[in-house]
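Sharing a structure here in structure tokens format.
Some chains have been omitted; the remaining ones sit where they do in the full complex.
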Amino acid sequence: MIERVRLAGFGGQGIMFMGKILAHAGMLAGNQVTWIPSYGPEMRGGTANCSVIVSDTEIGEPVASRPDMLVAMNEPSLRKFLPAVRPGGIIFVNSSLIHEVDVRDDVRVINIPVNDLAREAGQPGAMNMVMLGAMLQHLQGVNRALVEEAIRENIPSMRKNMLEGNLTALAVGIGAGAETPVPAL
Amino acid sequence: MGYVVINAEICKGCELCIEACNRGALAVSEEANSKGYMPAKLAKPEQCNGCTLCAIMCPDVAISVYK
Amino acid sequence: MVQKLLVKGNEAVSEAGIRAGCRLFFGYPITPSSEIIEYMARRLPEVGGQMVQSESEVSAVYMMLGAAAAGERVMTGTSGCGFSLMQEGMSFLAAYHLPVVVVDVSRHGPALGNLDPSQGDYFQMTRGGGHGDYYTFVLAPSGVQEAADLTALSFDLADKYRMQAIIAMDGVLGQMMEPVEFRDPPALELPAKDWATRGKGNGPKHDATGYTLDPVVSEQRAVAMADKYDLVRATEQRWEAFETADADLVVVAYGTAGRIAKAAVHMAREQGQKVGLIRPITLWPFAAKPIEAVAQTAKGFLVAEMNIGQMVEDVRLAVNGKAPVWHHRTLGGLMPTAEELAERIRLLVGEVSTHE
Amino acid sequence: MNETAGKPVFTPTEGMTGKPLHYCPGCSHGIIHRVIAEVLAELGVLGRTVGIGPVGCASFCEQYFNIDWVGAAHGRAPAVATGVRRAVPEAVVFTYQGDGDLAAIGIAEAIHAAMRGEKITTIFVNNAIYGMTGGQMAPTTLVGMKTSTTPYGRIAAEHGQPLDIPKLFAEIPGAAYVASGSTDSPKAVLQTKKYIRRAFETQMAGQGYSIVSVLANCPTNWGMTPVQSMAWIRQELMPHFTMGELKVPANLEPAKGGRPE
């Protein structure tokens, strides 16, 4: 089992944190994991992305340069990373911000309106967790309990509100994911 | 009397122009541009006297001023 | 089981350094190494140490020299341009026989290049980019756990031989998070630093210098250094060997390229190709022994590097004409893909078999 | 244009290429770039100017200036400028340098260019932090300021107090023109533009080295909005650095206006 994920969006959408939670949960599951941020002046462009790999064997290539899954939280990110997704891969699209998707026909697109769902859940800042929740059913290297544990370990316990907000958002995402049809290839 | 033209695509929504305009002519748009920034816009054109203060502060050379 | 932490390579070397007893860090920020100096700024005061941000890398290396001369375990972290500016200082540290640990988080060069990972500084690290005849330990991790382990080891090696040790990271290894256990390194018996310049008290004075106009003394000192290097070459080579026993083709790669090559070798083995991997862990002393050994039987070597061809020379020197040595280069801050290497392996295995 | 026609009173200068800038929203670098480019255009010297870039957030700024450009290594711009200066006597040569670039790693090069009275101009962008590398302490960081390498704040007893670059350079005989401006308000920007113009005039008159220090923001690494950061320049940075014209060669009249507010 190896899951190579690229997560991308605007700065401020919590992309890095989302990736870390995913990797952390993968580690808690006893897997090998890597998490790599984009770094350096690219950040200035206002976009952010990171790469996460979860695998039950030693990880060779450290970066998901050809990901199995792409999380596209905004349009420029989708445009940038779409070509790299492996045939048969899944693209999680933030359909609150991305309206038209110039789809490749060898990948599956799952639309989740995470901004809207997060706002509706009263957690407008936690759209990243909504997306992570929606992804869960497609991931083998992590599970809900471990993701929740990872969130707990990464949010200082004194920031209780934040913690709960994130868990709520995760739950919303899991629900949304379950309801969203997965297109066949 | 004057007016300003703001290039919404290169504007980064820093609001320095808004702060600089002591006639309150500028404001933030509601629509993000393609990079996700909320650009400035000439909200009260009637207030603009073409003083260029906004353009002087704009770090992205997004503002042209006409009189 | 010790708890695993998910940390960046840059943080792992920092924490490992502190656990190895490093209490003084001198450095200057540079991407993609800056998390090291930042970690040290945060953590060292908590353990009674100090991080001094120098005005430049030139200054940083000489601050290290001062603290190392005084007998302390010291460390710096840098990259590309910054390490180039330390070359004069590296030469001084070598001549003074002062132990220090330098983490070089390589980025693509020459010049500013970009911030992406690279192995273009192999020569600079292994041949001594500074003037004069000297070498330093160069330890090349291929993951975050190994980065922590080798950092711990490097302090002991540096102290034992009174040498400098470089941890050869790259942008990806530095920025990447992987699970790490911080293990307490086995306690080596190390010689007392009775040479340290901390004030002579009532005893004889200590001098840390590297200059003499007496040609006889110069020659003696140079011979002593050469002897030390010979000893280290004989005793301190380290490597990982994988599936080399029956291999027709042996891939040699280190660091990031090494871990990718390993994946490629896995893929090739799954295809039934007789291919193995030698991953040098010590770049200096270069892990020549396993290559010399396997050169007796292997029919060819493939060196995969993220540069135009540097370690390949060390491999050729070790193979010494016994088999062809090919080079697979990846340039510009890019990394090879496992698929691309597997394909190259497939072609070369074909080639060496035909030659039979 | 969707507006009624009018006379343009402010349009992008021909001194810039028009390429969108990569800086963070609200960053002073863009303001300073534009002001320099305007001055060079107004002086009519775009065709004979060579700019020397720093390493810092402005590493890539050659893309924005419509003039010949040489990128220096971190801190070495004054040395590169000296090389260009001696090679091309008729050129207008300037360096653009951050506080890390000039006041830390490059202080030797800058002081010695000043000592030699090298006929170049330096624009010193002081945002009291290393912007490019993610917010580490600079020599101009204020005491108490938290940065990624002073997580407990800059401590005078350990890190020392900030260097007042204009004050220091004013002590060097070869520095003919020394001024210190800011970017926190339109008025300050205009004042700074005047200083920059006078600095280039000093160079072109063969008077010696000229330097303009410009207080700048770094909203990203200061953790502020751009608007807050401009207020912070006024309230916190200005009181710590000598402002105004510190040294003016005899042939230039003293600036009108004196210290900006």
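Order of writing sets the chain letters: A, B, C and D. Residues in each chain are counted from 1.
The rule is short, and it goes like this: contacts are C-beta pairs under 8 Å (C-beta built on N, C-alpha and C of every residue); 3 or more make two chains touch, one makes a residue touch a chain.
What you see is a predicted model, and the numbers here were worked out from it, not measured in a lab.
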Assembly formula (labels as shown, counts from the whole structure file): A x2, B x2, C x2, D x2
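In this section, only the chains that are shown with their structure count from here on.
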Between A-B and B-D, the pair joined by more C-beta contacts: B-D
Distance between the centres, which are taken as Cα means, of chain C and chain B, whole angstrom: 53
Averaged-CA centre spacing for the pair chain D and chain A, given as whole angstrom: 41
Residues of chain C engaged with two or more neighbouring chains: 31
Contacts with 2+ other chains: residues of chain B: 12, 37
Residues of chain B that touch chain D when the two form their complex: 2-3, 5, 10, 12-16, 18-20, 37, 50, 52-53, 55-61, 63-67
Contacting residues of chain C [partner chain D, same complex]: 28-31, 34, 37-38, 41-42, 45, 50-51, 53, 55-57, 81, 111-112
Chain A - residues contacting chain B, complex: 10, 45-46, 74-76
